[in-house]
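To start, the structure under review is shown below, and the notes come after it.
Right, chain A next:
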Amino acid sequence: MVHDALIIAGKDLRLEARSRVALNQVLPFVLAVVLLFGFALDADTALLRRATSGLFWVTVLFSAVIMVQRSFAIERQDGVTDALRLSSLSPGGIFLGKVVSLFCQLIVVEVVLGLCVVVFYDVTLSGGALLAVVSVVATLGIAAAGSLYGPLAAGLRNRDTLLPLLLLPVLAPILLGASRAFETALGRGVGGGWQWAAMLGIFAAVYLALGVAVWGTLLEET
Partner candidate 1 sequence: MIAAITTNSWWLIILAWVITGVVLAWYAVATIRRGRRLSRQVPPESRRWL
Partner candidate 2 sequence: MTESVPAPPAVGPTSTSSRGTRVLGAVCLVGLAVTGLYAFVVTGPDVRLGNSVRIMYVHVPTVTAAYCLMIANAGFSIYTLWKKSTFADLAAHACAEVGVVMLGLTLVVGAIWGRMTWGAFWVWDARLTTTALLFLMYVGYLAVRGLPAPPRVRATRSAIVGIAAACLIPVVHKSVEWWASLHQNETVLGKVNPNIEGNQYFTLMLSMVVFALVAVWLTIHRFRVLWLTEQLDEVGVDAAIDERRAEHTGVEVGR
């Protein structure tokens, strides 16, 4: 299963390297959103700084929706789904492969977003360990949920507006946990950051297990 996952992830990342969609389209989108929040909140740096963790993760969520859309649109190319069914890759492996590739791309987005936030919102980073752990676990959860709902909603003519409706409510706990944890990391939070990280871990575990379990029927039936 892990071997299959690496094959799929390798393919996805190589495909990304060639087509550079994330680089050319998603990163500019991230920058745009950072600026838009600046305009929306009237460049009130104090307010932006206070709202940073929330804005950060809302931006990550929106980028995730776009990337999941893209990630599963490429699998919709003519005949690829059938070819995947005919391959001896285990469906769970394909799922994990998509999760890994989404995870890597999202981490890149988050790093760039982090830099933007530091520059544009004049945020001083602190509590690095918690930031890193929360980012990794939250991104894993987003990638897992995205890879589960992706085949349902991506790449088909009357379905591409379905993905945000399916994905965003489900990612609410991630937004909650990650932004609260970030707040504690950045020194303003109230509650225990590590508690939130644990909750994010549970969320990611639930979706990874679910994905591996049901992806077979998903690949078969969509």
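Selection rule, in plain terms: all candidates are chains of the complex that A comes from, given by their letters.
Just so we're on the same page, a contact is a pair of C-beta atoms (placed from the backbone, for glycine too) under 8 Å apart; a residue touches a chain by one contact, two chains touch by 3 or more; residues count from 1.
Since this is a predicted model, take the numbers as computed values, not measurements.
A.B. asks: Touching chain A in this complex is which of the candidates 1 or 2?
C.D. replies: So the chain touching chain A in this assembly is 2.
A.B. asks: Touching residues of chain A toward candidate 2 in the complex: what are they?
C.D. replies: Listed in rising order, the residues of chain A that touch candidate 2 are 148-149, 152-153, 158-159, 162, 165-166, 168-170, 172-173, 176-177, 180, 190-191, 195-196, 199, 202-203, 206-207, 210, 214, 217-218, 220-222.
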